[in-house]
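Of the protein chains in this complex, all but one are displayed in their positions.
Note that the chains take the letters A and B in the order they are written out, and that residue 1 is the start of every chain.
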Amino acid sequence: MNIVVCIKQVPDVLSLRMDRERMTIIREGVESVINPLDYDALYMALELKRKEGARITVMTMGPPQSEEALREAMGAGADRGILLTDPAFAGADTLATSHVLASAISRERPFPDLILCGVQTVDSDTGHVGPQVAEELGLPQVCGVEHLHLEGGDLVAAARGDGFVETIRARLPAVVTVAGGAPSMIPVPLGAVQDAFAGGEVIRLGLKELSLAPEEVGLQGSATRVVRLHPPKPARQGEMVEGPSETLVEALIRKLESLSILDEEEDHG
Amino acid sequence: MGEQPGRVWVFGDYRNYFQNRVTLQLIGKAKELAQEIGTGVTVLVVGERVRQYAMEYVAHGADAVMVAEHPDLSEYRVETYTALVAEWVETYGPEILLAGATAFGRSFFPRLAKRLRTGLSADCVDLHIDPETKLLVQTTPAWGGELLAEVITPHHRPQMATVHPGVFEERPHDPEATGGIFYPEVKIRKEERIRVLRRRTRRSRKIRLEEAEVVVVGGRGLGSKAQFEMLEELAELLDGEVGATRPAIRAGWTEEERLLGQTGKSVRPKTLISVGTSGALQYTAGILGAGTIIAINRDPHAPIFKISDLGVVGDAKSVLPILLEELRKRL
Partner (left out) sequence: MHFSEESRISAHHNYLVNGRMTQGFVLGEPDSGDRFFFLADVVLPAESTPRISARLYGPEGNLLCEVQWNRLGRNPGRCTYRSLEGGFRILDEAGSVVLEVMTEKFPRGYLSGISGRLFDEEGRLRLEPLGDNSRIPGEPPRFLTRPYGGF
């Protein structure tokens, strides 16, 4: 069985710098981590590998340093990595990103049985890539999956909906976005990441190798543009209270009283 | 020639209608947007038993509704709805297409946007029309919410966005309202490769976070489950509901349904008390609509204090027991 896990390397949010021309984040020279919600996808793939035996390919689109994220995933148990990198890919929205990912996935031989993504990323926070890759590849999608198992040529998954959980059977190949809430820490054996850097196959693919034109990718291939990036305006700058606990509690009680929360029970008739 | 449907479209997600207000909130906002670009609001109502909702949407401000009724549409299924709505979009050419960022919206809209080859912003916290360009400006959190991005879709149509529940306000129900009704042709494509085997409602108790007037939120700073339970008592004393941030849920102190923030619920209570939360924007994105925010945190520089009306710098471990005692005396 062949599984592709799409992961994204995201900068540690505390060390941000902006490219004011492209209105994008400068990723070089900044601490990077695998997008936390992608761990859940990777974990699910590793479980499937353990139970069913599977070859896991981790794939990411990003600057060259994203290879670290692939290596980390390989240290945790993924078998190979594919780095989709090219200056032309920069500034992509999910329309363009999903196009690049789908193009790379469709080159895989054999074609993967299962494509896993995290349910959203912390940087662009859209959660669109999974469904958009599914649409481009013409595959069924199951979103918000908490757990799944395989049955014949199908997957059977528990998928989170709005106020309910559905048990869904989907024919493979399929795209699955994995819900948050699963254990996020995958124990990586000491030295495994080092080994991953030494051995382990990471293939680099760019515009040429994917046979894509510049208009299809990156900023040019995007439908949306960021026109402003700014910190949120603080909506309130209220009063602050410091001091011993009794003082603090007094202030709290006064505030609650002023909001009429401590009044006698009203008749909500 | 009859009327044409208004060109700001809202997808009507009517499941759990009386709890799930996001479509109504969107209609409220869509009316403003439509006015800015000289058109009206059309709400898409797709399903099997939808007549009541078509009327409700008109009551809450829809200028028109587009209705598709068929037994094969009884379940919300991404592929079927994508095919159907894409046809309508291609026939009528709306300017703007909005949906609530419900679980369904977040899996349906990206697929639809890809089929239409247009742009989509997710979980917007604001929408407005740029007075010069007349483009829809979509404000979405980025970088875990540390920043806000203003996004436009200059050349592709429709301009699509999903909006987090609780961000906008709905208009009150107006029984005197009327609206146009369209029954366009419908192409139903069933997704043969997916089957729903069963469905289980997930509501451990009646958790009504979105309706509560008082919400008490616990974060990592509480330190332990025992402390979180004190918070639960606080909520009970104030007749409120309990919310939590992701670290508190990961630590197993409470259930996922209580998660507030970008990947959780948005709430607009009259009063929100946030304890032991640093104020990361993934979380605060879900509480900015609250009337009054009171925060308790040990760190005077915690970002939560930038968005609170009353900031209490103190350790929850010391403050909570005394607060609870005082409240028990009075209530």
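Going forward, a residue touches a chain if its C-beta (ideal position, glycine included) is under 8 Å from a C-beta of that chain, and two chains touch if they have at least 3 such contacts.
Quick caveat, the model's predicted, so the values are computed rather than measured.
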item	value
Shown chains that the omitted chain touches within the full complex	B
Which residue of B:Arg117, B:Lys134, B:His155 or B:His173 touches the chain not shown here	B:His173
Option from B:Arg51, B:His155, B:Arg208 or B:Lys225 whose C-beta touches the chain left out	B:Arg51
Chain B residues touching the omitted chain (full complex)	1-3, 18, 51-52, 54-56, 58-59, 65, 67, 69, 173-183
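Criterion: only the chains that are shown with their structure count from here on.
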item	value
Inter-centroid spacing, chain B versus chain A (mean Cα positions, whole Å)	20
Chain B-touching residues of chain A, taken from the complex the two chains share	11, 13, 16, 23, 25, 93-95, 98, 119-120, 122-132, 134-136, 140-144, 156, 160-171, 174, 177, 180-181, 184, 222-232, 234-242, 245-246, 248-249, 251-253, 255-256, 259, 261-262
Interfacial residue positions of chain B with respect to chain A in the complex	15-16, 19-20, 78-79, 82, 102-104, 106-108, 110-111, 113-115, 117-123, 137-138, 140-156, 191, 193-203, 214, 238, 246, 249-250, 256, 262-263, 270-271, 281-282, 288, 292-294, 296, 300, 305-315, 318-319, 322-323, 326-327, 330-331
